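Reviewing the structure listed below.
With one protein chain held back, the other chains of the complex are shown just where they sit.
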Amino acid sequence: MTQLVWNGLFVGSFYALVALGYSMVYGIIKLLNFAHGDLYMLGAFVGFAILGAVGGVSPSMALPLLLVVLLATMVVTGLAGVALERIAYRPLRRAPRLSLLITAVGASFALEYGMRAVAGADPQVYPVRLGGTAMEVLGARLTLQQLVLMGVAVVLMIALNLLVTRTREGRAMRAIALDPRTSALMGINVNSVISRTFFVGSALAGAAGVMAGAYYGKIDFMMGFLIGLKAFTAAVIGGIGNIPGTMLGGLLLGLLESFGTYWLGGEWRDVFAFGVLILFLTVRPTGLLGERVTERV
Amino acid sequence: MSLLSVEDLRLSFGGLAAIDGLSFSVDEAEIVSVIGPNGAGKTSAFNCVTGFYRPTSGRITLRDKNLLGLRPSAVAGLGVARTFQNLRLFGELSVLDNVRAGSHLWLRQSVLDALLHTPRYRRSERECTEQAHHWLDFVGLRGDRYGAARNLPYGEQRRTEIARALARRPDLLLLDEPAAGLNHGEKEEMLDLIRRIQGLGVAIVLIEHDMGLVMEVSERVVVLNFGKEIADGRPEDVRENPAVIEAYLGSDAHA
Partner (left out) sequence: MSTTKVRRLGTDKPPTRASRLMRNKWAGTAGLLIALLAPFVDATPYALSIMTSAAIAVMLAAGLNIVVGYCGLLDLGYVAFFAVGAYTSGVLATRFDLPLLATVPIVIVVTVIAGIIIGAPTLRLRSDYLAIVTLGFGEIIRITANNLDVTGGPSGIYGIPHLVENKVLFYYVTVVVVSLAVLGAARLGRSRLGRAWRFVREDEDAAEAMGVHTYRVKLAAYIAGAVWGGLAGVLFASQLSAISPGSFTFLQSALVLMAVVLGGMGSMPGVVIGAVVISLLPEVLRGLADYRFLLFGILLIIVMLLRPQGLWPARSKEVS
């Protein structure tokens, strides 16, 4: 039981991290960045490449090295996100929503199969593997590495929340979310704030990618597809566009999956998760913490 | 019995009262204007009547049939048509297709008719096109009917939107600022058009900022301010009403 809770929270923190980027971008420009999951994949591969370039490391140094790689990767995926927005999304910001979504699907495809062309179709084995010794806490088996990864996730989420709620930058983001045109009139450089939002969101996804690579040990070019869907689910559960809600949604989805797998068997895990998504969208499309919005005619 | 009756309508967005106890009625083939400063709740009232907003409380009936809680298409089905403040044409579709939208509920053709191109399909399509031409003639559209609606000049788009609403063959037509953005000559034509629509036996509720047009065409004027109704009467009476003057000009006491 505690084990299920622990597993759920652990996986959930990954979901939350990826979901945050989804949610932030959606909150600000109302775009479902379909390629977001693929930035997670990109993060895993960038981390893989950096670690490969560094060469062998002693196990004791693995964790600090990983943290450095994590930061470097975040910068790379962040910039990739910025480039993606600049090239594929910005020219279409005033186009029908359908065009934008289709472009996003195209971007996702391009990232996935671009990576396949570069790194091959076979899964890659991460050079640094965080196995670690397990310990018993309240009847659940968990490892120090799991704790560290979760700690990193939590720190990143707290930092993000501070950024959005306490800083000038965050205020600009929230202003654009409410009304981009008025924000522009008030002297906010809308384009650069959107760019920075993409940077932050994509960096978080990249961080999650490295962490997933280090934890699960194997990465492949399609690894972002499923997590993209899951992250969207998490964002919807919590209330898309709402940052604390999205974090909550990620953890909740992790827990739901953990218990769902236990009851129904692993092969039904994804069906269960998407079932939850559809249920939520039907019953409470604004999510747990999202506010109800009346659209103006 | 009046055609449309709105009683004690209230609407709030998250605690903010947009409409605060509005009551008015419209008789058959009557022209009633709803005026008031920006943000007074005029368009919100339209949205309540046509089913786009769900009011917090109140009663809205059309010939004693309840409109409250119906979806907009059902309200349209009962004989209410509307135009939008910011033109809402189907931009990529042809002007004719736009007006054909008004005939949607009148067409009698099934999916099978359409798949097999039965005589019934051909007849209903022909009628629909004739109707569309008829209403475009009625509103006096000069521009290209076969091209995309978004290519029409602004004034012509306004006419097209009205033609589309008329093709619905409504008993009640809600016009949301039909003269906004029109030049003087076009306004004169709009005035004439509104009278001719009334001549068809259609009642009209008009939201309009152009006081000249309002005073000229309306039989009754309802004045809203901050969601509250401050006057309801004949144009000449409303014009003299101190509360209305205050709402529009501000009073010395507050200045």
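Here are some notes:
Letters A and B mark the chains as written, and numbering starts fresh at 1 in each.
The definition used in the following text is that contacts are C-beta pairs under 8 Å (C-beta built on N, C-alpha and C of every residue); 3 or more make two chains touch, one makes a residue touch a chain.
Predicted model only: the values in this text are computed from it and were never measured.
Interface note: of B:28, B:144 or B:246, the residue touching the hidden chain in the full complex is B:144. The chain that is not drawn here is touched, among residues B:5, B:124, B:157 or B:225, by B:124.
Although one chain is not shown, part of chain A still touches it, namely residues 30-32, 34, 87-88, 91-92, 95-103, 105-114, 116-117, 225, 229, 232-233, 236, 267-268, 270-271, 274-275, 277-278, 281-282, 285, 297. Even with one chain removed from view, chain B keeps its contact list with that chain: residues 50-52, 71-74, 76-77, 81-82, 84, 88-94, 96-97, 100-102, 104-105, 107, 109, 111, 113-115, 117, 121, 124-125, 127-128, 130-131, 133-134, 136-137, 140-148, 164-165, 168-169, 200.
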